[in-house]
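A single protein chain has been omitted from the complex, and every remaining protein chain is retained in its original position.
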Amino acid sequence: MPEPVTASEQAKPPAAIPEEPKLSPAELKKKAKAEKQARRAVQKEQQGPPDTRPKGGQQKSQQPQQKQNKQASLDSKHHERPGSSQQSLPLRRRPSQSDATKEREQPKKGSKQVELFSHLYTQPRRHTIEGASKDIHPAVLALGFQMSSYEICGSSARCVAMLLAFKESIQAYTTPNNWALSRHLNSHYLSPQIDYLKSCRPISMSMGNAIRWLKNLIGKVDPNMPEQEAKDFLCGEIDRFVHERITISDQAIATTASAQIRKGAVLLTYGKSSIVEKTILQAYANGTEFRVVIVDARPLFEGKQLATSLMRAGIEVEYLPFSGITHAVKQASLVLLGAHAMLSNGRLQSRVGTASIALAAHEEHIPVIVCCESVKFSDRVTLDSIVMNEVAPSEELFLPARVEAHAENQASNQEISKGGDDANGGAVRSLRDWKDIAGLQILNLMYDVTPAEYIRMVICEYGSVPPSSVPVVHRLANEGM
Amino acid sequence: MAPKGKKGATKSNKAEEEHDEPLQAVVLADSFEQRFEPFTIEKPRCLLTLANTPLIEYTLEFLAGSGVEEVYLYSSNHTDQVEDYLNHSRWTQETSPFSLEIIRSTSTSIGDCMRDLDQKQLIKGDFICVYGDVVANISLEGALAMHKARREKNKNAIMTMVLREAGDYHRTKSQHMRRCFVIDAETQRCVHYEQVRPRDSPRLNIPEEVLKDHVEIDVREDLIDCGIDICTPDVLAQWSDSFDWKMPRRDFLHGVLQDYETFQRTIHAHVVSEGYAARVNNLRAYDAVSRDAVSRWTYPLVPDCNLLSDQTYHMSKGVVYKEESVMLARSSLVGKKTVLGKATSLGEGTVVNNSIIGRRCVIGKRVQMDGAYVWDDARIGDDSVINGAIIADGVSVGKKCHVKRGALLSYGVSVADGTTISENTRVTRRKRKRGYDSDDVVHGVTDPKVVGKGGEGFELELDMEEEDVLEALMAGIQHTDLTEDGDYSDFQYEDEEDMAQEHAHDMTSRSGSFGSVGSEESGETRRNAADFHHEASNSIFDSLQKGHDPDNIQLELKALRMSSNAGDSQVRRAVAVAFSKRIANLVEAGKSPKDAVAEAISPNQRLVRACVKAVEEQAEFMLFLQTDLVHRPQGSKTLLFASNTLATQDLVEAEGFEQWWEDERSSASEDLRAVRAETKQLVDVLVGDDDEEDEDDDDDED
Amino acid sequence: MAIPPDPSTFDIAGTYHQLLTSDPDLTMPVAAIESLIHALSAQNPTTVSETLDLVQKLTTQLKSSVRNPISLSAGTDLFQQYLVANLQRPTSITRGRDIDFEDVRRHLVQNGRLFVRRAKEARETIARFGTRFVRDSDVVLTTGGSRVVGALLRQAAEAGVRFRVIYVVSTQNDNGEGHPHISTLRKLGIPVATIPPTAMAYSMNAVTQTFVGAEGVVENGGIVSRLGTYQLAILAKNAGKPVYVVAESHKFVRLFPLGQWDLGIKQDILQFSTGGEGAGKEGGKEEDEGVADLEGKDGEEVWVDYTPPHLISGIITESGVLLPSAVSEELIKIWF
């Protein structure tokens, strides 16, 4: 049903209004415009992740959309909170409840965090622009929302989007007198923008690399270069960066990787990676006959978008829930995985669940190939998935309405059956009451780390390398320049 | 299903106090139409096998699964077969979960069944009403509960329709005609119902009072309506009250909604979002549901749950269901989503994909099968290719044959070696002789052009709507959405969804085409018209055949007309159609048009005279006659002789003819003109030559 | 059945070999038992101790007469143990009938053939499992001339299972004992690929399961079998393919090897040399027990190795699939 999508699309600007009383109408207009630009930009950026394409976009927003609707309603049911108008909120505002909740739950908060990961519960994700400093550029503001709501998702997509947003903000920037652009821009202008983005959702490895690159580029700008010229130079550089490091790279990778897909292959992939998608489509375009098996998992169901786009392309697709891994690997002949980041010890950081797939494949002696642009390579190393990770709002794990409803009424029946001698005051509760249940924690991790020994090959724009030579590529690509 | 146990436990305690009444269900085993021709010529639809299990099994299983205790099964054609089957099935053993009673009826529509049921006084409490071709695993628990709850509040909540949510496009949902339910969001009451054609401007004419007194209404067009209704006895009463109702939706639902103001009776909708529910009511659905079953959407009603006690299906890799003692040659290849029945054998080098093959079939060497449905005991010769066709029991296809998409080979047909059965041809050995209302099935003449030398069977000529169905079947098989098929006949066709009587069906398309002629009628009245038309024309036709006394026919006609306050022109149309049909019928029987006309009309002049008095009436009558004859064998001849007789009997005067002739509608289309061509001289003679008129005609002719 | 003329000096070894040659289907353990029985019947020990003593002597004699007595000893030990179990017992009464030494002896002497028949039945029984283990589109890896394995595969083939076979045949001597089986299978329309042992690792990915015969099943559930089995098992294990040992239960040996060189037999496989001499040894025909004794020509080495239990997924005996861990229980039960 396309309704929700369209709904959310239209709803955006209006819904934005109540949220930001501080903004003057003028700013509002600017913001809305910026927003649109940001989006269009990303769309235009074809090599950018297709999930920002209208179609992908739709597919994407559906799932969360439903979720947030009933969630909003439910929340308003359970703890009535002023913004129960959230019902109508567009997708990107969704998690605002969650952090509203967090505020409400201040006392219990500690108990709701899994100690193991307490280092990851940084400040709650920002979903409003309340208190965002004035000089945050609207484009960046917009981007922030899109990221926090997975509207823009996927490491490289976010990276691209960010750079484009920076382009705009740089253009909008004027060096104050008696400042050199190279001095001021970074520390006083760019940094707040970046911090803002971080507050919306922790930045990805690629973004980090890009930022580092940008900063030191700016730093190098000749102080007595006229401002406009400097800005144009920077923008030009950014475009080049995006083009070289991502657009072209993706092409290169897709070509190399698609060569790995042989006739009659059964390709197994997990979730959705833009490069993997490109690779598959490429291979299909090359006229190779093969089958794709997609394993997917809650709560994001990214694999479903992939499946949809592949099936539309006419590829034979099989779709399994995460529990079907064993079934999947039994038939698979090749595993293709995308990456969030490649760590210097050859380990792969990617969407949570990837490691399980790799392990299963490894056990079955099926080659595991990771597709990853060098911009996602990192000098960091980690052994487990706990130190470096990201914790998403637990609310995302709530079940869609109908199931919930179903559960509810079965619960109520249980009530009848048991005459309300329940430990906690009778009422049969659903997961949504988790905040009120002491000792219950819901953990919604974003990534996990796949041991290097499960990975046979990493394909980046420099060609195919064993995981062991990730650091080499990293130096070459991200520090060499 | 887990919660049920507990629910069951709790609720039943509660239930014990209240006196126990068995849950009853009515199964309408008949589809009063023939979209499954030629198969339905020899077998009732509910016994056709889907994934190698007769449809009725699914339905009964569904009822058993929802805890039904008494089932009444209505059957009016091939009843013996139905009875025979059921009497040997587990449903009639004393171990059966419910008592099953088969009711023979002569009814020609759902309405009749309902009325009959009402008279029989079998129904004590609320009951579930389903068709004999429903495949479903949804739980009625919720629906029943809510229905009950409503009843307690308000006795007027007489019915709950169980509808399955399905997306915008869905293979198991009818693509021809979207049923559109307007539902009050909080009471779940269905406040308006319409059938919309896809690709039409989606205009609903919702009565404004509806909009007025309902705060929030959902307009749902994304629902699969598989005719599962939870009814109260009042429903039956309703049916009886208005004896011209035929279809549960178009008539009943609509009717009840109509006089809501007066009777305050409400019908509710229960939208299910879990489980499976579908009706196998046309070939497209057959294809879709089969595939659903094989890919387990109907779980647990999947092949390997072996509904029938003698089945031994077992699922193996790649969604292949095999029964024991299936013989596969070493080099044969069984692709995914395939079902193979007991003792079926595949020859060397044969490749089968997405196909369902029944028992004891012999598939030769190097045969290619994709999306084929083969029932029991068929034999396919070496090197044949079969795509998306249905091959019935005992068919034998020779070597090197090619059966193309949408082809249907009915029982016992045999195709000679090297023959190609082109797309959408329906080959059969028997055809239904449109005799007296009990249709007798006769062997047809083999047509070598179709089945090749030494083959057996001929092509069953198709009416428009059936072609649609075939397209549909193909569409289904090709996994494409149904593409443009914008002839108005499919409006009628889907409109008849639930009914389209055995005999009436060929007329419905006419009335459709006619509908376009008399296009000033609003959709609403047109519907009634269509109704009245079928009823009337049928009854007249039958009595004509039986040679009833014209006066009685006249009376009947009156009664009918009163009941569904139909206009004169409708009556005229009915009469005209009836006559033309009768004549055609005689002609088919081998009479010459002349005698046919004589035999049909002469004795019944009064009938005609009664309805054509004024000149324009006569003209209209002629027009009706002409329009209908367009589709009849030897239409033009018939028209000639008919006009002649009418003239000589002066039932129609010269002016009548003249007006008719001048009426542009009579020369609206090519074939209309063709039909009346022969009558020209006659008319000229009658009207007396009038030059410019000739020219007109000439113009028309070109 | 030629009974040696002179009872006083009974040529046990002779009988043994004679039996084997006379009946190609006979396996070593059974042959051993048979010959012992002949001995018993030939010279009539009158007392229990005498009998046991005699059997003991003959056994040692027999064992020493062949180079690799492992599989043979399975039979002799079984026989001795049986006597012990039945003779050294307070002559108690069961079901009224008094079973004493004479009965036992008579029973044994009279039914020599019966035992053989049972042994063969055992093989047939095992073969019948074929259809359960081998499924459509399987690829079976096997090696050696084990008649049980052969029978098992044949059964499957006859049952119309659509599988393929990879047969490992040793390169040097192409009159390898696998060939009769290979040809039978091919006759039955089963595609068979033959590969040298060196190609095992390479082809392992295609394999779905492996079957091997055994000379003896040792106490810890491991097996002693023709040289190369160990290697095969390791490869299969590494590739995660199940390894099934097919062996009649009378091949269970009371032997607990700790490693390859702990089999209690001398195999000079490793011959370090500087010159050409002795190199010819590798040519030494590797044989499976059955065939080895089939043409029991001396001088022919039967080289075996030991496959530890953790590499074995299951042992198919005439009475079912045993986990290696179940074997020791079996033997324990006999010897204690």
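Letters A, B and C mark the chains in the order given here, with residues in each chain numbered from 1 onward.
The working rule: a residue touches a chain if its C-beta (ideal position, glycine included) is under 8 Å from a C-beta of that chain, and two chains touch if they have at least 3 such contacts.
Criterion: contacts and distances are computed from a predicted model.
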Which choice in "Probable cytosolic iron-sulfur protein assembly protein CIAO1 homolog", "Translation initiation factor eIF2B subunit beta", "dolichyl-diphosphooligosaccharide--protein glycotransferase" or "Exosome 3'->5 exonuclease subunit ski4 (Csl4)" gives the name that UniProt lists for the one chain left out?
"Translation initiation factor eIF2B subunit beta"
The chain left out touches which of the shown chains?
A, B, C
Of C:Q56, C:N111, C:S183 or C:Q271, the residue that touches the missing chain is C:N111
Out of B:N87, B:S316 or B:S602, which is the one that touches the chain we can't see?
B:S316
Considering the whole complex, which of B:V134, B:I230 or B:I356 touches the chain not shown?
B:I230
In chain C, positions touching the absent partner
30, 33, 78-79, 82, 85-86, 89, 92-97, 99, 107-108, 111, 114-115, 118-119, 121-122, 124-125, 128-129, 132-133, 135, 249-250, 252, 314, 316-323, 325-326, 329-334, 336
Contacts from chain A to the absent chain lie at residues 114, 116, 297-299, 304, 307-308, 311-312, 316-327, 330, 351-353, 355-356, 359-360, 363, 383-386, 389, 397, 399, 403, 406-407, 410-411, 414, 417-418, 422-424, 428-431, 433-434, 437-445, 447-449, 451
Could you pull out which residues of chain B are in touch with the chain that's been left out?
1-12, 14-15, 18-23, 61, 64-69, 90, 93-97, 125-126, 139-141, 144-145, 147-148, 151, 164-171, 173, 222, 230, 273-276, 295-297, 299-300, 305-307, 314-317, 319, 336, 479
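Operating definition for what follows: only the chains that are shown with their structure count from here on.
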Write down the pair of chains with the top C-beta contact pair count.
A-B
From the centre of chain A, which other chain's Cα mean sits the farthest off?
C
I'd like the Å distance between the centres of chain A and chain C, where a centre is the mean of that chain's Cα atoms.
63
Just curious, how far off is chain C from chain B if you go by their C-alpha centres, in Å?
72
Please give the residue numbers of chain C that touch chain A in the complex, ascending.
205, 239-240
Per the touch rule above, chain B residues touching chain C in the complex are 327-328, 330
Which chain C residues qualify as touching chain B in the complex?
136, 160, 162, 189
